[in-house]
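Notes for the one structure printed next.
Complex shown without one protein chain; remaining protein chains in place.
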Amino acid sequence: MSTMNLEPVPGRTDEMIVNMGPQHPATHGVLRVVLGLEGERITRAVPHIGYLHRNHEKIEEARTYPMVIPYTDRMDYVSGTQNELPFVLAIEDMLGVEVPDRARKIRTMFFELFRLASHLVWMGTAMLDLGAISPFLYTFWDREIILGIVEKTAGARMLPNYYTFGGVRRDVHPDFFKEVADLLDHLERRMVDYEHLVLESPVVHARTIGVGVLSKERAIARGVSGPVLRASGVAYDVRKAFPYDAYPDVEFEIPTSPDGDTYARFWVRFQEMYQSIRILRQLLELTPKTGPFKGKAPARIKPPAGERYRAVENSRGELGVFVISDGTDKPYRVKHRGAAFSNLQIIPDLFIGAKFSDAIAILSSLDPVFGEIDR
Amino acid sequence: MGLLGSDERPRDVILGTLDDLINMARSRSMWPLTFGIACCAIEMMATWDPKIDADRFGMFFRNTPRQADVMIVSGTVNKKLAKRLRRLYDQMAEPKWVISMGACANQGGPFRQGYSVVEGVDKIVPVDVYIPGCPPRPEALLQALLLLRDKIADRELRYKKPREIPADYEIMAEPGKDGRIPVL
Amino acid sequence: MELRLKQERLFDEDIYTVHPEDYRALCEKLKADGFDFPRAVSGIDTGYGLRVTLHLTRLHDRAKVTVRTDVRYENPVVASVTDLWPGVEWYEREAYDMLGVRFSGHPDLRRILLEDEWELHPLLKRYDTGGYPIPGWEPKAWPDPDPWTPPPPPEPEAGEAGEGGEAS
Partner (left out) sequence: MSQIPIPEDRHFRPRLFGYDPQKSRPWLERAVYSAYVFVFWLLVITTYAGVPALFGALGWDSGWGFVFMRALQVVLLFLLSAVLALLLILVLRKYLGKVQERFGPMHYGPAGGIQTIFDALKLLAKEDFVPAAADVLTFRLAPAVTFVASFAMFAVIPFASGWVLADTNVGLVYLIAVSTLSTYGVLLGGVSSGNKWALIGALRAGAQMVSYEIPLALVFLTVAVWSGTLSLSGIVDAQLGLWNFLPLALPFVLYVIASLAELKHIPFDFPEAESELIAGYNVEYSGMSFAFFFLAEFVELFLLPALIVVFFFGGWHGPLFGLEPGSLAAGALESLYFTLKTAVWVWIFLWIRATLPRYRDDQLMEFAWKAMIPLALFGLVLAAYMRLIWR
């Protein structure tokens, strides 16, 4: 079998087979898509992944439970602590550990902070893919502020290894609440500019409206989740469907759009950022300034034999983990359900028939992160 | 890297001065290749954001390897990617340099023992500067870029080249621990 | 037809353990029951055989089920459910890649994360983290009491195909 997995059709001379990636500025990492191009129109598309396969699942079988958490961090590396939560929740379920209320709220605050950070990275890179240079620099500047807040508390910028069984590793920095409040004020001002630059730009309209339409039925059947699913009109959000941590205590909406096109995916991510700001505002009020930040977890984590699937709604969709314990201090099997992994499967559905430039816009609206896809 | 492709250090005064000038220009106009691999790629992008802004030092990304001078290996290189990475390195026009960013690119990082991970990108391409960290901060990458600049500008250092690796080097044939070859 | 299965409740999920020959029939039944959202397919090396676990959600009432089925190392064939839920296509490819589970009826059963030429199925417990065979590793005996009659041992030619799948 050819390594391209896309053979030229004999006798067909109007189709050109183009290899896009793994080094391509618009693939958000190391995706490789082999495209059949007829002029600018895509006739065939075969995605290839695995260029960042880092044997997460095998190596996690050889690590003790607390040592697995930093590995989960490195999956969806744009959204930091969000990856730790499903694993932590699953083990807490198996151990029966109680998490203090304050710890739940702190976890949720970090969760939403990283959602904002991840969507900011998405916005910058998506606009870069569409050809605009400046929004990338603006969003990264805002992201730096979020990472600065995270770093003050957790000690690391991107991959903080902050959650632990029964709460969080250490108490928040004394400035934390004030800084988050300042950040939200700042972001609310900036979101106005971002709307002008992205959602209201006529060029963005021309490039995205009606491009890459994903129907509701197809989205569900393909197992797509997160903003991509909600942009197709399905109000499925793990935060509402299977609430975890402090989400039952806060009010927020699930933005959905019936259109299912690239612009709808852009729009849903924007609305999610507004919802994140809203959740964080409520949590600033609700979270006690002092109190316990960690419950009583056993010193040596040894869950009873059994299995547990837990999922959270991370920036890209349903991020799940399926843990099997055999009663020892190392997991028998850890299976990660990557949201971006599922979302990326729709590449052939959306690419075929689209223009090559559209394919770039569609890919940026799927927002893949390869740490999670290839694991 | 010598003057116009030669690897010998010129002994002549005039040529030597020209050599200094050219290498000064090279050191002050290093264009990295847009090649993000993993977590470190986000920090690599953050090095060009307004907070750090490596463009102050005349560095900006080129997408095609032909026009790039520096390859920043930003992330874990696995055995599937290794061939492609080496190919990209071979496609870059001389003179070229490599920065190994982060623990994964240096020696495999937290994934070191894994079956699919190359334990150090210096098994595939010659590396000039290593940056520790998982992931390194943007400041660390900027420091590495400035170290590389100093290396190119320095009369002695620029002729001290890292170990050359043949282009047909097969990472699959590399024996692992105890000299055993893994089942692949 | 009576399906050979066990049902249990674990946390908020229904767990069905099903005979591999009835796996496909159960999945069709679940699909007809309205389980529309495929979460994941995981392959597990249980030490005595391979297990395929299918996680499904019903979106409108948020019911979750997990279907699991065990096959022997010698004949790791499970029916593919890609036509019922197209979203499991890559997960089944991943399970094939990592453990060598063959999904019969899968449209495009290739390796997905590793390279096509590789022979390693790295998540098998007979290999250590680096992909080296663990000396002296022996499969465990099939658990007793047996929940069902295990699938028959493969035919000689099918057995050879099974050998390739294990890559021992």
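Letters A, B and C name the chains as they come in the text, with residue numbers starting at 1 for each one.
Following the convention adopted for this analysis, a residue touches a chain if its C-beta (ideal position, glycine included) is under 8 Å from a C-beta of that chain, and two chains touch if they have at least 3 such contacts.
Being a predicted model, the structure only gives us computed values, none of them experimental.
K.L.:
Of the chains that are displayed, which are in contact with the missing one across the whole complex?
P.N.:
If we consider the entire complex, the absent chain touches A, B.
K.L.:
Sort through A:I145, A:L159 or A:A339 and give me the one touching the missing partner chain.
P.N.:
Within the whole complex, the residue contacting the unshown chain is A:I145.
K.L.:
In the complete assembly, which of A:L137, A:I254 or A:I352 touches the absent chain?
P.N.:
If we include the chain that is not displayed, A:L137 is the one touching it.
K.L.:
In the complete complex, the non-displayed chain touches which residues of subunit A?
P.N.:
Residues of subunit A in touch with the missing chain: 16, 18, 24-26, 37, 40, 127-134, 137-138, 141, 144-145, 148, 201, 203-204, 206-207, 355-358, 360.
K.L.:
Give me the subunit B residues in contact with the hidden chain, please.
P.N.:
3-5, 21-22, 24-26, 28-29, 49-53, 55-58, 60, 62-64, 66-67, 69, 93-95, 139, 142-143, 146, 149-150, 153
Here is the rule we go by: only the chains that are shown with their structure count from here on.
K.L.:
So using the touch definition from the top, which pair is joined by more C-beta contacts, A-C or B-C?
P.N.:
A-C
K.L.:
Which whole number of Å gives the spacing of the CA centres of subunit A and subunit C?
P.N.:
So the centroids are 27 Å from each other.
K.L.:
Counting only residues that touch at least 2 other chains, which ones in subunit A make the list?
P.N.:
Counting only residues that touch two or more other chains, subunit A contributes 50, 53, 55, 58-59, 62.
K.L.:
Subunit B: which residues touch two or more other chains?
P.N.:
80, 113-116
K.L.:
In the complex, go through subunit B and note every residue touching subunit A.
P.N.:
Interface residues on the subunit B side: 33-39, 41-43, 45-46, 49-51, 63, 65, 75-76, 78, 80-81, 84, 88, 104, 110-111, 113-117, 134-135, 137.
K.L.:
For the complex, give me every residue of subunit A touching subunit C.
P.N.:
Touch residues, subunit A against subunit C: 1, 3, 5, 49-50, 53, 55, 57-59, 61-62, 93, 218, 220-224, 234, 236, 241-242, 306-309, 311, 318, 320, 322, 324, 333, 335, 337, 341-342, 344-345, 374-375.
K.L.:
Could you list, by residue number, the parts of subunit A that touch subunit B in their complex?
P.N.:
Residue list for subunit A touching subunit B: 22-25, 28-30, 50-56, 58-59, 62, 70-71, 74, 77-78, 121, 137, 140-141, 143-144, 157-159, 370-371.
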